[in-house]
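For this depiction, one protein chain was excluded, whereas all remaining protein chains were kept in their positions.
Order as written gives the chain letters A and B; numbering starts at 1 within each chain.
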Amino acid sequence: MTSISERRLEQRPPLEKIMDTVFLWAARISALAIAGVLIWIITLVFIQALPAIGQFGLGFLFKSTWNPVRDEYGILTPIYGTIVSSLIALLISVPIGLGVSIVLSEDYLPTQIQRILVFLVELLAAIPSVVYGLWGVFVLIPFLREITPLKGPSMLPAALILSVMILPTISAIARDALINVDIGVRQAAVGLGATRWETILLVILPAASSGIIGGIMLALGRALGETMAVTMLIGNSNQLNVSLFQPSNTISSLLANQFAEASGLQVSALMYAALVLAIITLVVNMLAQIVVTQLQKI
Amino acid sequence: MTSEFISEQFDPGSLKKNTKDPRTLFGLIMSGIAGTFMVMAIIPLIIILLYLLIQGISSISPSVFIELPPPPMVEGGGFGNALLGTVIMVSIGALISVPIGILAAIFLSEYSGGQIANWIRFATNVLSGVPSIIIGVFAFGAIVLTFKTYSAWAGGFALSILMLPIIIRTTEEALKLVPQEVRQASVGIGANDFQTVLFVVMPAAIPAILTGVTLAIARAAGDTAALLFTALFTQFWPNWENKLAEPTASLAVLVYNFAIVPFKNQQALAWAAAFILVLLVLLTSIISRLATSKRQF
């Protein structure tokens, strides 16, 4: 007869041991697959872009011709459009997003109402890009035509819609950062006779600045790569135009418009453009992640 | 010490509020601006939802769910094939991303606390920031070019990459919320690691994980850029005989295609499809709100 203590020390059934190992490895491989996918994306796009990289070199970035007939490609206009539309969107959504985050982190409103507003702002982020585009085509552009020299799809409506789309990113992350500022610091400022806004502007915002900057950078990353709404509203013209009322282009809308019908070197040129966009957004996102994680460590 | 602030004789009146004090005024103005910004942020949402409601409802009838898209200027028709295509491709996406995502999250929360986990988390966050158009380009290169055809598979594959980071993040958070005692209790009665995770920790986290999966599905269903040149679009029903290896319609791409055509009947369908997509988003957002506010632990 085996005593209880002996039974406990019995070997586990080999099957269970194998299961344990299999399970651990499945989890490990899945986790590594995430990093693998990222690397796979970059390598694949890079390899596909190689013919165009060989053909055009860095000059690709500084030419504004896009001519599938003569196989001449350059993405100066889309780069310009990508940057300008994103910057205009930030210009609008940063102050508004900060205002929202302040209203929703201070005690202006009862908690119930605050919660509903937080939910509504989050909802802005959940609405699909293509729905924004649809709304822009049928509501925003006709409206802008009434009040501006705008004739049709162009930079302005695209940038405006972008600003709405990235607003929740900024306000949500900024709000988190503001809420996480040590309450002691706020009490210290208020205790020294600072008004609410002196406290916010001189103490709370500076203390939350790294989180806020991280949020702005994430929003920038989103704006740079945003595709559908922009494609539907920007007019997709490869003419370099400074006016906000003229059609323009972004890298993502160039891809959205041309990929399905492209062939030969044009595919490779589009892959090159995609590589440029991927690298820009990856860098912006990585920096944003670093800034935000730095914040969480404090 | 010289006192620059306070006169020896204290005047109680100086404690009174003074609305003309520049500091008070400044605060009022700033509060006003912040409040205005708050309103400005909500207005677009309300307008968009209103338009969707008006345009969407008026374009929706039972037949839109079962009929094929109409040619230009022909009344009637629907987006049955696009609805089915979206369901198929989101399902493919979920079938790929849910197991991998959950396993990866289990690795992050149960098996690793170290530097590797931080790197994987970093990669997950970066992956969630990759524009969906890039993921579309990638899936085009990886699947469409390899198999030389647009397909529901390519579309589903692209969607799975979009869904992965969402699933990993929500699952990891859910797993972290399961108290350590639950694990210790399980190990204490002699359970193996995988038994502890699968039969004790996971069930406790299931509601939150399901919420994450729902959110990922909503996100994928609305995404257009990843499908644009992976699944493309078609006027016809998904073809099972061809094992789905041909262009497949989706609601999201239908909205895009029909929004930029000049034909009223197709535009109406675009509104109806957009309405369905936003309804899905709304429902999942509300469900996830309710689910997370009633956590098990």
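Here is the rule we go by: contacts are C-beta pairs under 8 Å (C-beta built on N, C-alpha and C of every residue); 3 or more make two chains touch, one makes a residue touch a chain.
Keep this in mind: contacts and distances are computed from a predicted model.
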{"item": "Name under which UniProt lists the unshown chain, selected from \"Xanthine dehydrogenase family protein subunit M\", \"Lactate utilization protein C\", \"Phosphate ABC transporter ATP-binding protein\" or \"Glycerol kinase\"", "value": "\"Phosphate ABC transporter ATP-binding protein\""}
{"item": "Residue, one of A:Arg28, A:Arg186 or A:Arg222, that touches the chain absent here", "value": "A:Arg186"}
{"item": "Those residues of chain B which, in the complete complex, touch the missing chain", "value": "1, 3-6, 10, 12-18, 23-24"}
{"item": "Residues from chain A at the interface with the omitted partner, ascending", "value": "107, 182, 184-195, 198, 202-203, 206-207"}
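Just so we're on the same page, only the chains that are shown with their structure count from here on.
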{"item": "Intercentroid distance (Cα basis), chain B paired with chain A, Å", "value": "13"}
{"item": "Chain A - residues contacting chain B, complex", "value": "8, 12, 16-17, 19-20, 22-24, 26-35, 37-38, 40-41, 44-45, 48, 95-100, 102-104, 108, 117, 119-124, 126-135, 137-139, 164, 167, 171, 195-198, 200-201, 218, 221-222, 224-228, 231-232, 252, 255-256, 259-260, 270-271, 274, 277-278, 281-282, 284-286, 288-289, 293"}
{"item": "Residues of chain B defined as touching chain A within the complex", "value": "23-24, 26-27, 30-31, 33-38, 40-42, 44-45, 47-48, 51-52, 55, 99-101, 103-104, 106-108, 110-112, 116-117, 119-120, 122-127, 129-138, 140-142, 145, 161, 164-165, 168, 190, 192-195, 197-198, 218-219, 221-225, 228-229, 232, 252, 255-256, 259-260, 267, 270-271, 274, 277-278, 281-282, 284-285, 289"}
